[in-house]
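One structure below.
Only a single protein chain was left out; the remaining protein chains are all shown in position.
Going by the order they are written in, the chains are A and B; count residues from 1 in each one.
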Amino acid sequence: MPEKLLEIQNISKHFPGVDALRGVSFDIHRNTVHCIVGENGAGKSTLIKILTGAERRSSGSILLRGREYNPRSTREAMNFGMSVLFQELNVVNQLTVEQNLVLGKEKVRLGFFRRDPQVVARMYEVLRSLDPSIPLGKRVAELSVAQKQVIEIAKAIASESELIIMDEPTAALSEEEVNRLFTIIKELKRQNVTVVYISHRLREIFEIGDAVTVLRDGQMIGTRQVSELGSGGEVGSTAELIKMMLGKVVAERYVAGGGGQGAPVLELRKVSNAKLREVSFSLAKGEILGCYGLIGSGKTEIARAIYGLDQKQGEVLVAGSPAALASPREAIRQGIALVPEERRSEGLFTRLAIRENIPLMNIRSISRWGIFSARREKSLARSYIQKVRIVARDENHPVEKLSGGNQQKVVLSKCINADSRILLMDEPTRGIDVGAKEEIHNLIRELARGGTSVIVFSSELPEVLNLCDRILLLYEGRIRDVVRNGPEVDSERIMHIVTGAKEA
Amino acid sequence: MQADLTLKSGRRGATLDIQLLILVGILVLVMAVSTALTPRFLSYVNMINVLMQVAMIMLTGSAAVLLMIAGAFDLSVGMVLALTGVMYAFMSKNGIPTPLALVLSILIGSGFGLANGALVVGLKITPVIATLGTMYVAQGLAFIVAWIDGGANVTTGLPRDFEVFGRTMVGPIPLFLLIVFALILIFYFLFAKTNLRKYAFAIGGNQTAARLSGLKVGGVVLALYVLVGTLTGFAGMTLASRMGSGSPKVGTGFEFDVIVAIVLGGTSIYGGEGSFLGMILGALIIGFVGNTLNLLNVMFFYQTVLKGLILVGAVLLMRQLRSR
Partner (left out) sequence: MKNRRVDLQKLVLVGILLFITVVFTILNPRFISGFNLMYVLIQNSFVIISACAVTLLMISGQIDLSIGSTVCLAGMAHAWLSRAGLPVGLSFLLAIVVGLLVGLINAVLVVRLKITPFIATLGTMYMGRGLSYLVSGGLVIREGLPDAFSYVGNESLGPVPYTIVALVAVVAVFLVLERRSVLGKYSVAIGGNRTAAMLSGIDTDRIVSTLYILAGAFAGFAGVLMASRLGVGDPNIGIGFEFDVIVAVILGGTSLAGGEGSILGMIIGALIIGGLGNGLKLLNVFTFFQSIMKGFVLVLAVLLDQNLKLRLGARAGARRAERSRERA
């Protein structure tokens, strides 16, 4: 077994109200591809942030090459030989490939560049070893996402990084580009670089991974050698990983709702756009419909298309009659409301009070002839604070000071107050601690019993299994299967479908 | 946990109140010092004089404060002020009945507001650049009209009723001041009680969330630009009527006074928060300081320097208060 490069010992990270990581320990060995898997909210991104200095750990220690490692900034982490492939690519689009590669490494004398053929030659060599097809003189803006990634990798190698962290690097890549990336990763191993690879796609782990660590709810479930798991082609090998990721998930809390009967309130017929392929489904009154898939599978895109944020082809029927739904305004008028994925940046006015947030989707609920009543605003807010149980000092509490769960309840109140009959909830419990999660779920069930139809877009299987009457399974912009929830539902089969491990 | 939350949230709500308190303190101080330095400060003539200057800043500021809260800017107000004054004089001199000229000149202000709104909302040009552009257009037009009239200002040959609006007195107080303050009160009502307030704060606070909540973001910003233009038109017309001439030079630095008053009043330059009363206090401070320096025969040039310092100081003060 190769020597240990990074030893992660009993790391914990507490955020107000949430334990993002609880006593996680594992080792990363030199010259391996170490995969980390887990559902959203399992703690992967927090772990990466700690490793790269973007967040400080609450307790525990990390040893790099046997020595204490505690970076305070991303730059400091990079000086320790740690590089990250950022999802928001860190290249300058306006510069050429060559300029990007040498950026910050130029030989400078009196503020002027000295042409240094050596640096350029070395960078060129690195780049050629990764992907000879990228021309040095081309502007980066003209390159594909995959090629930009290669440039970032080349920069990392050239700055003598020993460890490269790749966070969902294949999310935006085509099949062919994924294959090339894998070739590069194998090449990196030959060049003595260790790779930490984060992905949802189990197939990929079997293709390039040496070891895999599974995280769930901020805890480490286990680390396995991929060779011990068997090869990716067999269903049996993924089965153990899936079991580790899911834990003891059974649909025990699921109670069949009364929904699903009667005429559909919303129907999509062959809706397509840049990210979606002929999506068709219908939603009944009082039904909770799950929409389950990994990041990039098109969940958010379905929500955005219905809500009028993205263009779409195909037909959408609301209560049986065609509706264009070209803008959020129109969607709201048709009784559709969105609880967006990015709660803070898209759903809330964080600097305003709870009281001021709630009526903003339906200003008429507190105003007449354009004049609002502070009294009605107050009583409205109070009634929602009671109804959805928002924990706050009072209705004047600024939303930015609330916990994630309570913020989400404010967004939910906003949507309910818009008299919506159809709720689109994108990742309704992301970043919310377990107790509040359950509360949100109960609220959703209550709403459905009251006749509201809900679509829950989630990348957490336990969530959809707990909540939903039916589940759409998405993979790469298509609905691969529709499952009716119940005691006999096969969560492993679901996992196989959405990870692309098996055709439906 | 609960106690902690209360403490934290209490702090932010109080930020604006502290700012207002500080402003009132500064205002009292300025007035006390001014009175001590020159007894003339509190005289009737001087007060009317100051109030006239301040009223114009407040009038445009009443709408501009909402615009800035919504996250946009208008640099063209100074030149629009000049242009509407010149146009009022030019039109009434050239045979258009004075009341009609009065209304038309206000509408010219609205027209510039509409143009600004169209550039920012429709063509998506950054507010600074778009209103810088219209500022120069307005300035050019003002000078051209004055030049066509044959001089630097439009002064001679004005009809007798040209000055009626600016000179009529109601008891000891000029009529126009009463009307301007009535307008400011109406805008205070708009600011405090209507949905416009809700929209402006929401749009400035989080434009994406505002759009996702179904607000007509573009429409609101456009409307605010038109309001700013209209009030500025009104101010320009009033000023011309009061002074008895239309001068293309009156508006220089006016946009700066308005912005300083608003920022001094606690409105964030990034939008999303702000205060009407703060703007009123800010305008009073700017006006009183300037006036006292005038009375003391301190050259007007110091004022520009001082205003620059006040602006930067106000931004820093806000940040201090907020970060505590």
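Everything that follows uses one rule, which is that contacts are C-beta pairs under 8 Å (C-beta built on N, C-alpha and C of every residue); 3 or more make two chains touch, one makes a residue touch a chain.
As the structure is a prediction and not an experimental result, all values here were calculated from the model.
Checked against the full complex, the one of B:Leu119, B:Leu196 or B:Ala240 touching the unshown chain is B:Leu119. When the omitted chain is restored, the residue from A:Arg128, A:Lys186 or A:Arg277 that touches it is A:Arg277. Of the residues in chain B, those that touch the hidden partner chain are 119, 123-126, 128-130, 132-137, 139-141, 143-144, 147, 253, 256, 259, 263, 269-270, 299-309, 311-312, 315-316. Against the chain not displayed here, chain A makes contact via residues 74-75, 78, 90-95, 99, 103-106, 108, 111-113, 139, 141-142, 144, 155, 174-175, 274-275, 277, 476-478.
Assume only the chains that are shown with their structure count from here on.
Chain A and chain B have centres, each the mean of its CA atoms, that are 46 Å apart.
Considering their complex, residues 2, 5-6, 8-9, 12-13, 193-199, 201-202, 205-206, 208-216, 272-273 of chain B touch chain A.
Those residues of chain A lying in contact with chain B across their complex are 307, 309, 328-329, 331-333, 338, 340, 345-353, 356, 359-361, 363, 367, 370-372, 392-393, 396-398, 401, 414, 418.
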